[in-house]
Every structure is written in C-alpha cells, then in structure tokens.
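Every protein chain but one is kept in place in this view of the complex.
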Amino acid sequence: MTGELPVLLGLLLVAAAGTGAVLVRDPVRQSFVLSLLGLSLAALFLLLQAPDVALSQLAVGSALTPLMVLLSVRKVRRKARSERREERE
Amino acid sequence: MSAAPYVVAGWLFLMGCYGLATSRNLIHAVGCLAVCQSSTYVLLLAVGYRSGGTAPVFSDIAPGSRPVVDPIVQALTLTDIVIGATVTALLLSLVIQVAKRHRTVDPDELSELRG
Partner (left out) sequence: MTMRLRMWVLALGGLGVAVLYVLACLDLPSFGGHRHPYGDRAVRAALARHTANTISSVNFDQRALDTLGEESILFGSVLGTVVLLRQTRDEDRQQPEPARVAPSVRRYALFALPVTLLIGLYIVAHGQLSPGGGFQGGVVVATSLHLLYIAVDYRALERIRPLGLYEVADAAGEAAYVLVGAAALPAGWAFLGNFLPYGTFNTLASGGTVPLLNAAIGVEVAAGVVVLLARFLDQAVEIVSTDEEAEGRA
C-alpha cells in the first residue's frame, strides 16, 4: 500500500492541474497551466510504469500544445488590437 | 486507493466538459478539450497497471523475471497523445479562421451573429 503513495500524489497533482486549466479563463495563463498539467501527467505515467507514454506526453503536453495555444492567442489578439485602433480613428 | 485513478479520470472529464460549456473564448475551449482528452489517458493506464509490475521493456530485464504492466493500453495512449496534439492544432487553426471571418472568438457572440 505504501508503495502506491507516489501514484496517489501524482493523481492529486493531475486532478489539481486539470481543474486549474479549466478554471483559469485567460488563454495565455491557461497555456501555462496546461504545460503544468502535461508535466504532472508525464510524472504520473512514469509512476504507472509507462516510460514510453511519459516521453510522448513530456514532448507534446509540456511544449507543443501550449506553444500552439500561445501562437493562436497572439494571432487573434493582434487582429483584435488593430481593429480597435481602426474604430478609434 | 484502488478507486482513486478512476475517480480522477472521471473528474477530469467532467471538469473539461464544464469548461467547454461555460467557456467565453474558443481558444480556452480547445484547452478544456485537452483536459477531457487527458482523462482518457489516466483511465487507460489505470486499467493496465499491475501492482509491483515494471515497464514492459525487455532490453535490461530478463523476460519472465518480473511481472510487467499491460503494454496494449500504453500503446493506445502513446499514439493518441501525438495524434491529439495535431487535432488540437487543427482546432486552433479553425479558431484563427473564425477570428478572421467574424472578428470574435466568443462562442456566445458567434451564435448571436448567426441568429
């Protein structure tokens, strides 16, 4: 039973990071929480004896997905900013 | 303890759905979908876990010397993580298109536009 304590902690971390990723409404901040979720999922998978899956999650979840979210936000915001300026003119 | 992974998987899925339904920003909604996706990873790996088992990789352990966890669910999860990222990319590019056409990424404003 004591051997499974790390798994339990990992599960709690994943649940907390997942909840945070939903409740943080600003997409920029959300992408950081998503990256944290990716890292904690990778740690959990490692504890569940799945190094292949952890490697995949580490590469994708902690870097690739948050990066794409950030780039989309930048594109959308830049568009919105230039339009607001236009309206003011 | 034995129910904890299943509880966490269910919690993540429901939280993701809640976020999807209440989101005011399509980019945030795509992030919530990623949370939903991760619940399936937790569920699959929890089903395949074996107490005291090790990873099913036999380059440094002799076959049969130790119990190993279920490799099939790991293979399923592994491919889905990479595929999931590319599908997220497709969704985000749809969001960028929506922002270009309708000048908003708020789903509520978008449905007002249509109606």
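For reference, chains read A and B in written order, and residue numbers begin at 1 within each chain.
Keep this in mind: contacts are C-beta pairs under 8 Å (C-beta built on N, C-alpha and C of every residue); 3 or more make two chains touch, one makes a residue touch a chain.
Keep in mind it's a predicted model, so treat the numbers as computed, not measured.
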Touch residues of chain A, complete complex, unshown partner: 4, 51-52, 54-56, 59-60, 63-64, 67-68, 71-72, 74-75, 78-79, 82-83, 85-86
Residues of chain B (touch criterion as defined above) contacting the omitted chain: 1-6, 10, 13-14, 17-18, 21-22, 46-51, 55-59, 63, 67-75, 78-83, 85-87, 89-90, 92-94, 96-97, 100
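As a convention for this text, only the chains that are shown with their structure count from here on.
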Chain A-facing residues of chain B, complex: 1, 4-5, 8, 11-12, 15-16, 18-19, 23-25, 27-28, 30-32, 34-35, 38-39, 41-42, 45-46, 49, 51-55, 57, 68-69, 74-75, 77-78, 81-82, 84-85, 88-89, 92-93, 95-96, 99-100, 103, 105
Contact footprint of chain B on chain A as seen in their complex: 1, 3-4, 7-8, 11-12, 14-15, 18-19, 21-23, 25-27, 30-31, 34, 37, 41, 44-45, 48-53, 56-57, 60-61, 64-65, 68-69, 72-73, 75-76, 79-80, 83
